[in-house]
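Just dropping this structure here.
Omission of a single protein chain aside, the complex is shown with its protein chains in their original locations.
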Amino acid sequence: MQLTLFWIFSSLMIAFGLGVVTLRSPISCAMCLVSSFICLAAVFITLDAFFIAIVQVLVAAGAVMVLFLFIIMLLNLQAEECRRVKLGVMLGGAVVVLSFMVLLSETLESSPQFSKMMPPITASSQDVSMIGMTLFHSFNLPFQIVGVLLLVATVGVVLLSRRTLR
Amino acid sequence: MSPLLFLIFLPFVAIILILCGAPARLTSLLTTGLNFLLSLFLCYHYNLVLGGWQYLQETKIVPKIGLNFTLGADGLSLTLLLLTGLVSFTAICVTPKMERSPNLFYCCLLIITAGLAGAFSSLDTFFLYGFHEIALIPVFIMIGIWGSGDRQAAAWKATLYLGADSLIVLLGIIALYLSAPTSFRSFDFRVMAELSQNEISHPASWIYLLLLAGFGTLVSLFPFHSWAPSTYSSAPAPTAMLHAGVLKKFGLYGLIRLALPIFPVAVGKFSMLLLILLICNIIYIGYVTIAQRRLDWTIAYSSVMHMGTIFLGLVAFNMLSLSGAALLMFGHGLSIAVLFALCGALRARTETLTYDELGGLAQLLPKASLLFGFGTMASVGLPGFTNFAGEILIFFGATATVIINQGSKILIIAIIAALWGVVISAIYMLRAYRSVFFGPIFQAERWTNIKDLSLKEFAPVTLLLVVLLITGIFPQLILNLVNTAFR
Amino acid sequence: MNLLTSQLSVLVWVIYLAPLVAAASILCITQRNKIAAASLAITAAVISCLASWVIFLKGTDFVVSGIKWIDFGEALTISIGMMVDPLTRMMLVVVTTIATIVFIYSIGYMREESGYARFFAGLAFFLFSMLGIVLADNFIMLFISWELVGFSSYLLIMHFFEKESAADAGKQAFIVNRIGDFGLFIGILLLWYATGSISFSSINQSLPLFGTNSVFLALSLVFIFCGTIGKSAQFPLHIWLPNSMEGPTPVSSLLHAATMVAAGVYMLARIFPLLSFSPGAREVILWIGAITTLGAALLGTQQNDFKRVLAYSTISQLGYMVTAVGVATTAAVPIFHLFTHAFFKCLLFLTSGSVMVSMHHELDIWKMGGLRKRMPITFIAFVCGMLALAGCPFFSGSFSKDLIMKFAFEQNKIVFWMIVIAAGLTAFYITRVCIVAFFGAARTEHARTAPESPLVMTIPLILLSIPAIFSGYPWITRYFILPLGSLELPKETPAYVEWIFILFFLIGTLAAITLYRNASQDPITIPLLAKRFYIDDFYDWCVKQIQGAFANAMAFVDRWVIDGFIVQGIASVTWSVGFILRFLQVGNLQAYTLFLGGGVIGMIVLLMRIH
Amino acid sequence: MNPLFLELTVVLLGIALLMVEAFFPKLCKKRLAFVGMGGLFFVLLLTWLPMSSVSIESAPFYTIDNVALFFKRFMIVTTILTLLMSLDYIPVIERGIPGERLGAGVGEFFILPIFACASLMWLVSAVSFILLFVSLECMTVVLYISISYLRKDPKSLEAGTKYLILSALTTGFLIYGISWIFGVTGTTSIAHLAESIVLLPASSMTPLLFGTGLILVALCFKIAAFPFQFWLPDVYQGAPTPITAFLSIASKAAGFVLLLRFLEQLYLIPTLGKKVFAITTLLAIVTLLFGNLAAMAQTNMKRLLAYSSIAHTGYILMAVASIGAALAVPAIGFYLVAYLAMTSLAFIVLMIVTETSGGDEIYCFQGLHERSPLLAAAMTVAMISLAGLPFSAGFFGKFFIFQVAFQQGHYGLLAVATLSVVAGIYYYLKVVKAMYWKQPSETCTPITLSKLTTVLISALIAVIIILGIYPTPILMSLQ
Partner (left out) sequence: MITLSHYLMASGLLFSLGLAGVMLRRNIIIILMCLEMMLSAVNLSIVAFSRYSIVHGHQNYDAQVLVFFIITVAAAEIAVGLAIIVALFRSRQTTHSEDLNSMKF
């Protein structure tokens, strides 16, 4: 069951990801991204990370995507105009990505710890409450900082995107 | 408080005063004059019987690594401090009236003066090094603004060359410092020298080579000399006086203080190399000098060449030759200052220093010609001038080393080369003197308004010459001081 | 006169320093005032002269404990030390006396010339330096004075510095002397190396230190002799002396004839005891002397310049003295010739000066003629000098020359014949000058109207004529020369030697008379001699072509290889690398991301692969 | 006191100022800046109070050792300087943003650095990857906004975009690296990294290296080591000058603190240590070469300072590569302080000159000596110090670094550094040359400075020279 789910959703995730990289129209790209993220959320579920999966759908696939689409609409972006494809860049990118993957697979093969089976979860605990505990108890400080970050980002977005400032 | 501190800080005080609006020329004159008198007094007051380091003062800077600001002087330092005082005073005297930012010029000169005073009175290698490098930027600025000829290229070359060179010195100093065992590390060169004597440290010979290359470049040791001629010929006269007269001696001072006493073995091991280089300095540069067609280039190259003789004194490394080298440093500093001062005065009047365009100026400028004659004779080592006494001592010292070494052939060749250098210097200096001042007047109509030296040019140069003569006739005045360092 | 040694020492200091004081005062104070300058210099000379006579008459040997110039204790102590021995005393008297006479003569000679004060300052300074050589008790003091003498010679030759030739001559004299001094100083160092001493007395007694190493001794002495070659204008460094005639005539007379150029011989005499132990060195000296004697005499026959003839004769005579050093058994022999030569050559030059003044500085003997009647005193003085120089019997020169020839005959027959022929040539050329200049008809307007010189010039001529005639006689040499050593030959020479000498004198004289009587131009021209064996040209060529080319090549290397190629090359390569590196920064975001990706790969690969 | 209060105070200060700005928009912006500076200065004073050890909850993330305290002060001072610079920059900001009235949007320009300051203060205390990530991002977001602040200036936006993309990309690498480290060691703590690594089997080395490499990339990006420096010249040139200064000083310093904390742990593992050591050395070499050589041909002053910033990264990396020497950390600290003084001085002068001559090319500095001797002198001092000539703070900085490098036997590195310093002398003196050798162009008038700027410039000159003679206080506070 889990295996099937994993294969299906991860392949879909990759496929949609490929769509983001290759499709010309920004809107299609955004749609692919959303789909990819939703597949990712499904993969999270296969990992028993329900809370994260939900957050992923809500924030990444929901909010962020809306933002993207909104901006694309706002700016009225059409399909990317055809510019000359630079062969060197393509080649360079391919080399970099391929070597990155080679390195990655090399890393994965190097250690037996990556081929271990998924251990069963023995403790019965609520996912959300555990996360809440962790977040508000021991991760208090980073949480505050993230707050500051969001504040700053808000101020910044206002500053940058208003046509004229008052 | 050590009186040496005043030597260093007076110029800085003067700079601040000038920045606050004090008359630049007067302030600088007073300051350097005061510095000169103070250094003279310090020389006089120095206890010859006691010898060693006097006027000591120590301020801790970074105690953890043994970095202190230690002031002190022995005879050698005092001699060079005296030279600094004298040359800086005269350099400021002969500074002509200038249109572009005169204050800046005087400030630059004062900075160099302070740096030199600091370099020669610091016992800490770190400050020794630091103070000398202060001069880099003022010289750069001065050549660039007030220089002549291809001044921009010259300023760049000098600054970059000497910048690179001082880094090598710095590396050498750090290497030296680190070669001592951890608990004995200090930047004080007295401590460094002692450590080597106790053979606690294991100074490798490559440190010596670093120091030799570094200090050697500053002294324009072949083949690291090519910065010197262009710099000196392009620099304004006061700058050239200070640079060629005093600053250049710092390299020798550094070698005497650091390289020679700490690496006796390495000195012996590489004496062959140094001897070959100094022979090149004398003979090769000598002939290059002969080929020069301009007065400023001739004098500039001559100062490169004379360094070879001083190096011979260092290599021979006995009391005679070292004292001789110190004496020649003093003499050469004064004589080259005389020549550059006059060179500057001439350039201001004739706007050319090419031999083919000059001649017979002695009829128009009798005073300049007289003084230049004295300068020439001092430079070629005529008896009566300090240079002669120095050279003689070096030759005797080197011969004494030959006796000890049972006739090292290359040393003998070096001595002969140095002696032949005396002939070479006569050839080019006399030709320079003759081409510029003697013979019929070349293009008489050009020089209708030419004026002879004014008092403010004549008097300081005369002062230098008088000192040259006094110390030449009574070299023991300087030797008594200097010997305290080589005992 | 009962003077103590300490008082004598003071006197020596007075002799030595009086001219210096005069020179310094003229330089610093009385540059504008002609009379003051002249009187200062002459006063100093007279003081020195009188004091020298006092010392001479006192006749005691003593050492003046000088000040220590450089004091390193055992290692090296150089003092401005002076000593008085017979040689010193003789030289003191000769130098100061002749100097006084020339100084006085100069008042007349220089009265019309520029740089009057400078001239007297130079003369006074010369006298000071020359006295330094004479009085020196060690090599360094000698060397110092030696250099100073060269310097004053330079100054005085260049007196008329606005003339190209004078300026060049001065420079040449200085440089050539420097070349000689180069050898001399090597010699001094070698002697010091061997003996550890620089004072004459200890060097002369240090023969044991050399032991069996005669080559070393010979080498040192030959190097010392280099100084003589330079200063006494011996072959091959003789070229400066004829050129130095550009200086005012009193200078030629005092420096380049009577005193300074003889300093080389004087120095050899100083170390004669050591020299006499080195046959090798003496052999070299002998040959150089002989070659110079003959060569210069040959050259003298073809010069048309009054003073140049005298200059070559000076070289030739100095050659005699040097030869004498090579052949004689005591220092007295060369010094004897130095002694006589000083007077008659000084006299000859002063007469030439007298002629010059009258002739408005015309020196070509072919533009003179008939001066005998216009300038009788000068003529008579010249004849005295001429006969002394030519070696006419009963004149001073014949005594000393004769002696040298006898010694040469004993030592080396070839040399003997060389110097005998030179003697004949001497008679020939000096008679030639005499005939052309003083006899016959006046060839130019100047010659026709030439007046006799004023008293201030003629009196010195008369005064000098006396020793020029008599200084060779035994009743004078007894006081001056004999204290230095015996003039006796080790064994009798055949009597014909003397006759050969007289014969050659006669041949020379008569040949000149026959050839040049009533000649209006030179009947013989030998380009080789007129061009001075092409030696000057050869040196010019060497300086221009060899030294110049070498120097230019070195300058090229310095400018373009060391500075241009290496130093600037490194700088420009560095700069260019930087310039190229800058183009990595293309400003394109895509490129940057690519580079960054590449960097990531590189970093990881490196981390994994480096061990 | 609890050290966390320091950051809290700063954040509160920022929020308070935001409120004031929001509710009293007519308020003079300069006053806002002065209040901000005053508040920061107050926090600076607070740092000298005795600190209690941090509470249990935050202990895994947060440390308050000497280094952290030192760099907290460093960050506060940098921010104060940035704000001071911004005062002179107000006209440019006003021109650079589309506002309904003059002064709109200026206030935030003073407030944003305060938040950046707070995040930097957290950052230097971070001993956990989580705190590291969060506070680093917080600072980065502030920088995104500040760099693209001058919206009317295309360069500013271009710089912002470039920084945004590249920085976000490295953020990706950073957390990917963090995830690998976490996956292998099971910890997100930097402070306990070495302890965890020691327990690992040998086979875990490869994934560990994979993660380490990725994290190093991100840190090298922050400090702008070659080949991760590409963003820097463009961003420096485009950003508002005070922000450039801030970026150049604070962000770089923070990067080095993190690098130090990270590498200190890695050096404890011999096998890993050697590799990292080699990598750092290599990075130092290429960074030195690139920064110094590429700067030589530069004609734009801001870009020149950018390349110089890369060069200085190289020097500090030398010390990082010599971390074993006792003096290495103080050397880095001192170097950064020196760099703070000299760079801010250079940027201040640059800013004033740009404002008065209408450009930031080097030729705009021509004849500065005749236009304003003080500015020329200040720039000369800054250049001398950057070039590392005595007696300037920069000299001592280089001296210590050379010394520690020598001690660790980095001879090749030293040779490269020597070449670099010479190249450095060349390009720094190009500015001096322009200021002194050349005459000012006809249109350039003498520059008059405000009193505050004069005092600021003089103070910075004094600091550079005093530190160039007496560096001990800085060294002591890091031992």
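Residue numbering begins at 1 within each chain, and the chains themselves are lettered A, B, C and D in the order written.
Basically, contacts are C-beta pairs under 8 Å (C-beta built on N, C-alpha and C of every residue); 3 or more make two chains touch, one makes a residue touch a chain.
Everything quoted here is computed from the prediction, not taken from an experiment.
Taking the full assembly into account, the omitted chain touches A, C, D.
Listed residues D:Glu21, D:Glu108, D:Glu137 or D:Glu361: the one in touch with the omitted chain is D:Glu137. Residues 2-3, 6, 10, 13-14, 17-18, 20-21, 26, 29-30, 33, 36-37, 40, 43-44, 46-49, 51-52, 55-56, 59-60, 63-64, 67-68, 71-72, 74-75, 77, 80-81, 83, 89-90, 92-94, 96-97, 100-101, 104-105, 108, 113-119, 121-123, 125, 130-131, 133-135, 138-139, 142, 146, 149-150, 153, 156-157, 160-161, 163 of subunit A touch the missing chain (whole complex, contact as defined above).
Where subunit C meets the chain that is not shown, the touching residues are 582-583, 585-590, 593-594, 597. Mapped onto subunit D, the footprint of the missing chain covers residues 129-130, 133-134, 137, 140-141, 144-145, 148, 151-152, 154-155, 157-162, 164-165, 168-169, 171-172, 175-176, 178-180, 182-183, 186, 188, 233-234, 237-238, 303.
Operating definition for what follows: only the chains that are shown with their structure count from here on.
Distance from the subunit C centre to the subunit D centre is 76 Å, each centre being the mean of its Cα atoms. The distance from the centre of subunit A to the centre of subunit C, each centre being the mean of the chain's C-alpha atoms, comes to 102 Å.
A separation of 42 Å divides the Cα centre of subunit B from that of subunit D. For subunit D, residues that reach two or more other chains under the stated contact definition are 206, 210. Chain contacts: subunit A has residues 103, 106 touching two or more partner chains. By the touch rule above, subunit A contacts subunit C in their complex via residues 86, 89, 92-93, 96-97, 99-100, 103, 106.
By the touch criterion stated above, subunit C contacts subunit B in their complex at residues 68-72, 75-76, 78, 140, 143-145, 147-148, 151, 158, 161-164, 166-168, 170-171, 174-175, 178-179, 181-182, 185-186, 189, 192-193, 547-548, 550-552, 554-555, 557-558, 562-563, 566-568, 571.
Only residues 327, 369-370, 373, 380, 384, 387, 389-391, 395, 399, 402-403, 406-407, 414, 418, 421-422, 425-426, 429, 432-433, 436-437, 469-472, 475, 479 of subunit D touch subunit B when the two sit together in their complex.
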